[in-house]
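Okay, handing you the structure first.
Note that this complex is displayed minus one protein chain, with the remaining chains in position.
Take a look at chain A:
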C-alpha cells in the first residue's frame, strides 16, 4: 500500500505518506495513538510516585522544589518514626491503623452479605418490579460521596432523623458524631466482663506500638459506626450488580434440578448457587478490602478524624500531615505504608481465597517472597 501511494512525488503527498512499509506505518500509528495516554499516565501516575518516594526520605516543608540542595535528607527516618519511636506521630499512625482495621473488619463482610442477599432476592423469578428495585439499591453508589456525607451528617445530627426514628421505638440514641466510645468497650461493659470506666491494669499498662492493649481493643467508635453505615449503604449496590450478573449466568435448570432432587432452598443456595458464585465472591471481597483501606472523602466531610481521633484513618492522616501540618515527608511515608498494606492484603487475600482446584503456578511464590 505504501509503495503504491508514495512514489517520492510531490512534496505534499510525500509529507503525508512517508515511504514506510505497512508494518512500520502501523507501528508508528500505534505509538501515536497511545502517546497521549502514555504521557498523561507517565506524568501524573508514574512520575508522582517516584517523586513522592524521594520526598518521603526528606524533611521538605513545601517551600520551593523538593530537589533543592537545602532540603534535609533523612533517609528512612520518616518511616522508622511511624513504627519505632515513642512519639505523637507513631501514636496517631497506630490509632489510624486501628480505626481503619475495625472499619474494614465490619464494612467488608457487611456490604458483601447485604449485596449478595439483595442480588439473590432481586434475581428471584417470581417477583415483579425487579428493574425498579435494582435501580433503587444501586442509586446511592453513583451519587457524590461528598453530597451523601452531608445528608448523613444531617440524619445523624443530635436530635436528627435517626435519633427521631430510634425514639419512635423508645430507644435513646447516642450523640453520634461526638461519641468517641469504642463499641467493643461498650459491648464488654454491657456483658459485665470489663468496666469501661476502670479497665484492668493488665490491659492499660502496656501494649504494642505505643497503644495499650485496651486501646487496641476499642472496636470502632460510635462516631465511626456512622461512617460504616454510610459506606455499607453506598457500596452495596455496586457489588449487588456484580452478584446479579453472576447469578444470571447460572443456568436456571441447574437450581431447579437440585430442587427437584429434594434439596431445600437453603441447601440449593449453599451447595449449588454459592460454589458457582465463588469467583465473584472473591472479587467482591478483594475490591472491598482495597477500597475500604482508602476511606477518605467521608472522613474529610463528616468528622475530620474526630472525636478523640477515633475516625482518623491512614489516608486522612497522610493528607492532614502533609497539607495541614506541612510535614510532606512523614505524610508521604504514611501513604506508602498504606500502599504496602493494601498490596500485601490483596495478595494475602488472593492466596487465601485461591481456587484450590486450579493448578498453582509453579515456583513463583517462593522466589517472590525473598525480593
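In this section, a contact is a pair of C-beta atoms (placed from the backbone, for glycine too) under 8 Å apart; a residue touches a chain by one contact, two chains touch by 3 or more; residues count from 1.
Keep this in mind: contacts and distances are computed from a predicted model.
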{"item": "Chain excluded from display, named as in UniProt, from \"Protein-methionine-sulfoxide reductase heme-binding subunit MsrQ\", \"Cytochrome c oxidase subunit 4\", \"Carbohydrate ABC transporter permease\" or \"STAS domain-containing protein\"", "value": "\"Carbohydrate ABC transporter permease\""}
{"item": "Residue among A:88, A:187, A:201 or A:245 that touches the chain left out of view", "value": "A:245"}
{"item": "Of A:88, A:113 or A:151, the residue in touch with the unshown chain", "value": "A:151"}
{"item": "Positions on chain A contacted by the hidden chain, ascending", "value": "1, 5, 23, 25-31, 33-34, 36-38, 40-41, 43-49, 51-52, 55, 65-66, 118, 121-127, 129, 132-155, 157, 159-161, 164-165, 233, 237-238, 241-242, 245, 248, 252, 256, 260, 265, 280, 283, 286-287, 290, 293-294, 296-297, 300-301, 304, 315, 318-319, 322-323, 328, 331-332, 335-336, 338-339, 342"}
